[in-house]
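Structure provided below as C-alpha cells; questions to follow.
Omission of a single protein chain aside, the complex is shown with its protein chains in their original locations.
Moving on to subunit A:
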C-alpha cells in the first residue's frame, strides 16, 4: 500500500503553452480507492502517468513539472514494484508473444528470482480468470482477454499503487464485463491503493470509496464520497461530458421519416483478409449469404460481438471492398447515380453518395489541416473553388473548429476529431448530404457532449432522408436513435424491425 501526496502540482506537456493540470493539492492515503473525474482534457491520464513515474527527466513523457508529487514520501520515479499501470488499449500494452511470458515481463524487470516468477505468473493468470494455457499466443486473444492479461501483468509485479486508465474503454460490452468482473474481484482481494480514471462512472462506482473531480488546466474542484459528489455535482459533471449514472444525455431527436430502400446486400459472403502469407494463416468466412436492405430516412444499427463481422459488413455496404461472393447494389435514388454494384463505383462517385466514418477518426484523415480535410470532399465532387471555400467556412463554424482551421487533424482532441471525421464523410457538406452514411462505432469513447452533438447531427441527416448505418455496441445509441436493429453473428444476420427499448 502506498500513499500519494500532491501539493501545488502542475504539468505542462513539452511543446504546449498551457498547463494540462495546475495547482493540484491532493492527498490519497494508503489503501484508498479513488476515482478521478473531469471533462476530457482535464489531465486525468497525465496525472496517472505522473504517478506511474513516466513523466520527468528519465520518463517516457517529456514536459515541465511544478510543485511536488510524492508516492510513499518520495518523488515518483519508476520505483521498482511500487506502481502498476493499466491503460486503454490492450494491443499497445502487451509486450511478449505468449501470455505467460508477457505476465513474467514485469517480474523479470524487477529482477525477481526466476524460480519465483512462474508461481507468480500462475497466480496472476488465475486471479484474472485467464482461460488458457500460459503458452497461449497473445495475438490469438480477444480484446477482453488481452486486457485481462494486461491486468495480470500489472498484478504480477505486486504493486502497492495500482493505476487504471479507462481499462474498459476500448472493449466491446462482453470484454468490458469480463474486465470489470476481474477488477471487482481484485479490489476485494488486493490491498493496493487504487486510482482509477473512467468516463463511464456507472461501470466503476462500486469499486471506489472516493471521487476526485479535476478541472482542465486547474486543480481539484470537488472531492468526497461518490454519493455526495454525484448528488451535489452530478448535473455539472454531466454537463461537462462525464457519464453520470441517471444523467445520460437525452437529445430531442427528430423523428425518422422512413423511406424506400437505397441499398441492398444480395447474397453477400465475406472472408477475413489473409495473413502475411507466413505459416498459412487461414482465411475465415465471417459472413455467408447475407441479404439485407438499408432504407432512406432510417437509422440501422449493426450489433454483435467483436469479430462477428459487423465492421466487415459495414465496409461492404459502404462499397469500400469487394465481397467474396454476392454484391451490394444501389436501389431507388442511389441507383440513379450508378446502377453497378457499389464496389465497382469510382471512388469519387462513391464519396459523393456514400459517406463512411471509420472507428478511429485518424484513419479518416488524408490531408495536413482541418480546412483541407473539409475541402477535399467538395473538391473531388468537382465544385468550383469559390463554393468550396464558402462551404468549408460554414462547416468550420458549425463544428466550432474555426480557431483550429489550420492545425493538423491529428493534433485535435478526441471529440474534435470525431466531429471532423463525421463532417468529412458528408461529401460536399450537409446541404448535399450523402444518400447513405456508414459509421463504425461512432460514439466509441466519446464524452456526453460529443455524444449528444453526434446524435443531433445524425438525426438531422436522417430527417433529411439519408440512410444511416452504424456498427455499434453503444446501448444508449441503440435505445435513443435506432429504427432497425440488425444482429450480426454466426456468419449471418437477424433483423429486428422497430425501435429497440
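Everything that follows uses one rule, which is that a contact is a pair of C-beta atoms (placed from the backbone, for glycine too) under 8 Å apart; a residue touches a chain by one contact, two chains touch by 3 or more; residues count from 1.
The criterion applied here is as follows: contacts and distances are computed from a predicted model.
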Item to complete: Select, from "Transglutaminase family protein", "Carbamoyl phosphate synthase small chain", "Nitrogenase iron-molybdenum cofactor biosynthesis protein NifN" or "ABC transporter", the UniProt-recorded name of the complex's unshown chain.
Response: "ABC transporter"
Worksheet item: Which residue from A:10, A:167, A:219 or A:377 sits in contact with the chain not drawn here?
Response: A:377
Worksheet item: Among A:105, A:130, A:243 or A:481, which residue is in touch with the absent chain?
Response: A:105
Worksheet item: Which listed residue (A:11, A:358, A:444 or A:481) would be found touching the missing chain in the intact complex?
Response: A:358
Item to complete: Specify the residue from the set A:334, A:383, A:425 or A:486 that touches the hidden chain.
Response: A:425
Worksheet item: Pick from A:1, A:30, A:70 or A:96: which residue touches the chain that isn't shown?
Response: A:96
Practice prompt. May I ask you to list the residues on subunit A that touch the chain which is not drawn?
Written response: 49, 52, 54, 59-61, 78-81, 83-85, 87, 89, 91-98, 101, 104-114, 117-118, 121, 135-140, 153-154, 157, 273, 275-281, 315, 318, 320-321, 346-348, 350-352, 355-356, 358, 360, 362-364, 366, 376-377, 380-381, 410, 424-425
